[in-house]
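My questions will all concern the structure given below.
Only one protein chain is missing; all other protein chains are in place.
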Amino acid sequence: MDNTDRFNIENLGAPQYRSPLKLSTVEGDQIFNFVSESNRLVFDLSMEHYNQCLTDGVQPVCLEKAGPRQDIFFDAENATAAIVTCGGLCPGINNVIRGLVMALHYFYGVKKILGVPYGYEGLNPEKGHKLTELTPDKVKDIHQFGGTFLGSSRGGQDVSVMVDTLEANQIDMLFAIGGDGTLKGVNALGKEISKRNAKISVVGIPKTIDNDIDLIDESFGFETAFDVASPILRDAHNEATGAYNGISIIKLMGRDSGFIAASAALAMPVVNFVLVPEMDFKLDGEGGFLKVLEKRLQKKKHAVIVVAEGAGQQLFKERTIVKDASGNIQHEDIGVFLKEKITEYFKDKIPVTIKYIDPSYIVRCAPANSSDSVFCSRLAYHAVHGAMAGKTKFVASRVNNNYVYVPISEVTKKRKKIDLEGEFWFSVLQSTGQPFSM
Amino acid sequence: MDNTDRFNIENLGAPQYRSPLKLSTVEGDQIFNFVSESNRLVFDLSMEHYNQCLTDGVQPVCLEKAGPRQDIFFDAENATAAIVTCGGLCPGINNVIRGLVMALHYFYGVKKILGVPYGYEGLNPEKGHKLTELTPDKVKDIHQFGGTFLGSSRGGQDVSVMVDTLEANQIDMLFAIGGDGTLKGVNALGKEISKRNAKISVVGIPKTIDNDIDLIDESFGFETAFDVASPILRDAHNEATGAYNGISIIKLMGRDSGFIAASAALAMPVVNFVLVPEMDFKLDGEGGFLKVLEKRLQKKKHAVIVVAEGAGQQLFKERTIVKDASGNIQHEDIGVFLKEKITEYFKDKIPVTIKYIDPSYIVRCAPANSSDSVFCSRLAYHAVHGAMAGKTKFVASRVNNNYVYVPISEVTKKRKKIDLEGEFWFSVLQSTGQPFSM
Amino acid sequence: MDNTDRFNIENLGAPQYRSPLKLSTVEGDQIFNFVSESNRLVFDLSMEHYNQCLTDGVQPVCLEKAGPRQDIFFDAENATAAIVTCGGLCPGINNVIRGLVMALHYFYGVKKILGVPYGYEGLNPEKGHKLTELTPDKVKDIHQFGGTFLGSSRGGQDVSVMVDTLEANQIDMLFAIGGDGTLKGVNALGKEISKRNAKISVVGIPKTIDNDIDLIDESFGFETAFDVASPILRDAHNEATGAYNGISIIKLMGRDSGFIAASAALAMPVVNFVLVPEMDFKLDGEGGFLKVLEKRLQKKKHAVIVVAEGAGQQLFKERTIVKDASGNIQHEDIGVFLKEKITEYFKDKIPVTIKYIDPSYIVRCAPANSSDSVFCSRLAYHAVHGAMAGKTKFVASRVNNNYVYVPISEVTKKRKKIDLEGEFWFSVLQSTGQPFSM
Partner (left out) sequence: MDNTDRFNIENLGAPQYRSPLKLSTVEGDQIFNFVSESNRLVFDLSMEHYNQCLTDGVQPVCLEKAGPRQDIFFDAENATAAIVTCGGLCPGINNVIRGLVMALHYFYGVKKILGVPYGYEGLNPEKGHKLTELTPDKVKDIHQFGGTFLGSSRGGQDVSVMVDTLEANQIDMLFAIGGDGTLKGVNALGKEISKRNAKISVVGIPKTIDNDIDLIDESFGFETAFDVASPILRDAHNEATGAYNGISIIKLMGRDSGFIAASAALAMPVVNFVLVPEMDFKLDGEGGFLKVLEKRLQKKKHAVIVVAEGAGQQLFKERTIVKDASGNIQHEDIGVFLKEKITEYFKDKIPVTIKYIDPSYIVRCAPANSSDSVFCSRLAYHAVHGAMAGKTKFVASRVNNNYVYVPISEVTKKRKKIDLEGEFWFSVLQSTGQPFSM
């Protein structure tokens, strides 16, 4: 596959209907124009890439611009859509559900929209949950609440059984809101659908509070997550300064990627140490974390430590790999571990007062803030436009500050991580004052 | 002691100075009047008590009205005041510190105000902390932050050593912000001071996030505490409804008294069970908690449980009594215990998803909300008025919605608890729908 | 009328049914006890009043304790209740509506609960609004939103027409949530009902964001009001300090009583002047407001002024009295007036930058904070208990920190105002540093 094709989206077939949207195709009439299939956006902005393309005589890697197409695949009035939410909670899920329902109903006139209860379980008849009908009236206020209106569950179900359910309910479009595992599941559904030559579009809206989906700028809910976390850091700082040699340890989400921990620390600059999964650090020895912490206490009499849940796994020597229902590796509790190690280290040295704070559930259940609300609505609208056009196995997302469609297979190749040599991590180090390595 | 004397406040001696406050003693001139020592307020409002007094020919139990006295004990200009904050954090401590400094400096012209660092430790020279001078400029913004500007510590120090420090620094008034243990400490200091025939006023401002100080309407920070806790209950409810048979367990503060748990549940009516230390409940058997919970799940597919940290201690059979530095009994973790018991109970019955949330530090570190801010300022002002008048071993507080002075010995006799037969608890039961007993 | 009867509540007749509530009448069984009609609470707590009563050989003035009665007037199962909300918005209205519906439905088993749309207009068939049925399911989430679920309107309707509507719909109990005008309306309805010898209980729950209902501790929503207003004062302070000689003027609610302005200023101590309707002040001359403001600017280069909407009406010389639909006198806009006068005064003296902020709608539309939520639920429960017992023409409220019933005729005799000689106003003056008079 050359550059041109890398990010192409699969389609169920040639468009068969005119879009019911009353848009324009001419510039200057102050009416939004349909987006053409040939609208592409460069992925890699660096001059180096450009010059390389020039040298190689190839097109640069491009992304499909998101938006409504003039010719669409489904007969909107008679189409059936379904929405499913999977995995852990994240701010903004309800905004996405609301946006999907509003776009399907009001923009395209889709009459039947089904809610799949409790994640992929809801597509497995054995589980006994029932699909429910969604209407604008039912969802109009749900954006004011955190959580998921539809319920969720972790882990997958048999792909064949789920496609059976889609077919049995004559579902034309499935919108799945979920993280890495969910998206891989969407792809698997898409492949099974292709095999059966069924005409069902499957679409992902990446939901990962850890912000660890590759290629895309950011996943929805992430900004809210560190917006909710950062006043908790301020409180933790108050706890730390409220005691002589007070130490606050705050564990934040971040299995493989420390974006929330790092962003919250940057947003609330009272943090002295941020420990993330991307970094290796040692506890003991001269430049080790404990020694650095001791020096900090000697100088300032308090310290605030933010640790991502997946940080420091290298410190657990005999690690039995345990996975949760979603297939994520269950981590040892680094927060509790750190608390113990710090206590032990200072026991015969100086009196310290350690507070351990785990605000995870408070963060993930919050309603979306305004930036995320806007983001969720726009993602949902674009997901609907793409599905109506017959595109499948793609996610709606934002890359380089533009809304685009990206193949699921591309965003699930690997997890996005903090680049320890990048400007973002450098900002964090500068803000906290912690050394490059410990 | 008869009714009349029960709540009388001890005094260091006859007033020797005129108050520098430019107040009035006549009604109708639109200028606040000095409060006379004879201003008393009835404590027990019930007609029964009144009629009993009538029958017995005795005066009803009365409280001293708080406020500025025209004749005061200290030479304000040359007096030295000190402020100490002890025990765990609670919203509003900084507001009280600020209010004390402002009232001492601006109302009375006290020139020297000392901050005692890290609680009673700061009065023990061996600990090596140093008293710091407090000025309006230093404290003017601290009300915007949670925690304590002065630092705190748990536990007492040698009374004699502490009085030595007070005398060595020529301190005339000590304002102590703290809970039951702290207040008992204040009383002990007062007694030692009397014994030495020193003229130092010791004043308590009751600080207990649990709201468990007896006799008084409410302690400062309590309203903020459940104001901060209640949206967390809303989030927990979202967690519970987000999973099939989702159960959220939220542990809130409340060692011996469940006021925060009960008030937060009443404020955010998504809670199905409130478990408080005052109630006895059994887990097993027909009317037991687990069976009641099961019925709830069958009907509604989710449940929200709020548990005060001191609840259900009767369930721990072999309980070794462990006390923390403040002398409080360290409780077994009822939240974790409940989570285990519920998991075990449902293991072979139905799939449940349990979330355990402990927001304690987030609650106690919050800045005071507006009601508490007003309350803290007024408490601080009254504490200063009382101390300047030479009163000692008292707390400034609000009883029956009026500001009064109460002897420390009276408010520390026992802890205030939820009256299980009272209207407040009945409101909670009605709001949650839980049975009178389990 | 002697002391004993002054606060007695009128009753529709002797109780005819047993309460369906499963409560107790014995102490010590950990079950809430029914409240007896003889449970009374002393109104005036001062020793003076008490001693005067003893001397005079009369009972002190007492209030009826609120709560469920064992014997009730209505046949709960077959009773019909109605709820109406009148006048301007105030935080907590929806909490009260929710509490009434829950208490009627779940506690007493009332099957038919009607919502009156758009205030008293909804009881006038000519207006064309229709009564709607209220159920627990419809109201279960409304406490999370400000405003009124039922809609409101200002002003009264023909009393006879309204009673016709109550009778036509076989309404047994009418709960009216409103301020002074609404409560007077409730009383008028009650009198017309008596005249017709109809058996309809009419109950008021005092709603006045100005907190100006006489006798009671506080009206619901008031704490939220100044909780919402106080961060706006902080922002206004930032505006003021952001410019050289910056002056921020914030107009807050308070037609005849300045409680919100004064409380918000006390809660957020960045305010330098609080102007309330209760005080007289002059603008010009040596001790006048403008001169005092000038001195403040000379010293500090910024000033924050909070003005209640009804303050300074004496400054408008030619005042034509205009009333709004609720019969309240429409005030001249003191905020705009002050801004003009200050601009004029400083024009040729020093450059000033004046910002005028009117956050009224933001304050009154806010959802109730936690203290108010708890308060609203308990008020609603008590209102229902009183109505079921056949009491009429009363309000449910809190006096001296206890829930009681008070005759509407007593609370509407006059408006509650800030006592300029009282401790509350003194606290405000001390906090702002403004002189006793200007």
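Chains here go by letter, A, B and C, matching the order in which they are written, and residues are numbered from 1 within each.
By definition in this document, a residue touches a chain if its C-beta (ideal position, glycine included) is under 8 Å from a C-beta of that chain, and two chains touch if they have at least 3 such contacts.
Keep in mind that this is a model prediction, so the values were computed, not measured.
K.L.:
Which residue from A:74, A:175 or A:381 sits in contact with the chain not drawn here?
P.N.:
Of all options in A:74, A:175 or A:381, contact with the hidden chain holds for A:381.
K.L.:
For the chain left off this view, which of C:40, C:98, C:129 or C:255 is in contact with it?
P.N.:
The single option touching the absent chain is C:129.
K.L.:
With the missing chain put back, one of C:99, C:221, C:258 or C:359 would touch it. Which one?
P.N.:
Answering carefully, the residue with contact to the hidden chain is C:359.
K.L.:
May I ask you to list the residues on chain A that touch the chain which is not drawn?
P.N.:
22-24, 27-33, 38-42, 45-47, 50, 53-54, 59-60, 62, 66-67, 98, 102-103, 106-107, 143-144, 217, 223, 226-227, 229-230, 234, 263-264, 266-269, 279, 369-371, 373-374, 377-378, 381, 400-403, 420-427, 429-431, 433, 436-437
K.L.:
Which residues does chain C use to touch the chain missing from this display?
P.N.:
Touch with the absent chain occurs at residues 89, 117-118, 121, 129, 145-148, 151-153, 232, 234-239, 241-244, 248, 355, 357-359, 361-362, 365-366.
Rule of thumb we're sticking to: only the chains that are shown with their structure count from here on.
K.L.:
Report same or different for the chain B and chain C interface, where same means the shared residue numbers exceed half of all residue numbers found there.
P.N.:
Over half shared, hence same.
K.L.:
By raw count of C-beta pairs in contact, what's the busiest chain pair here?
P.N.:
The chain pair with the largest number of C-beta contacts is B-C.
K.L.:
Relative to chain B, which chain's C-alpha centre is the most remote?
P.N.:
Chain centre farthest from chain B's centre: A.
K.L.:
Find the geometric centre of each of chain A and chain B from their Cα atoms only, then give the gap between the two centres in Å, rounded to an integer.
P.N.:
Spacing between the chain centres: roughly 43 Å.
K.L.:
What is the distance in Å between the mean C-alpha positions of chain A and chain C?
P.N.:
Taking the mean C-alpha position of each chain, the two centres sit 46 Å apart.
K.L.:
Provide the C-alpha centroid distance between chain B and chain C, rounded to the nearest whole angstrom.
P.N.:
So the centroids are 28 Å from each other.
K.L.:
Two or more other chains touching the same residue: where does that happen in chain C?
P.N.:
144
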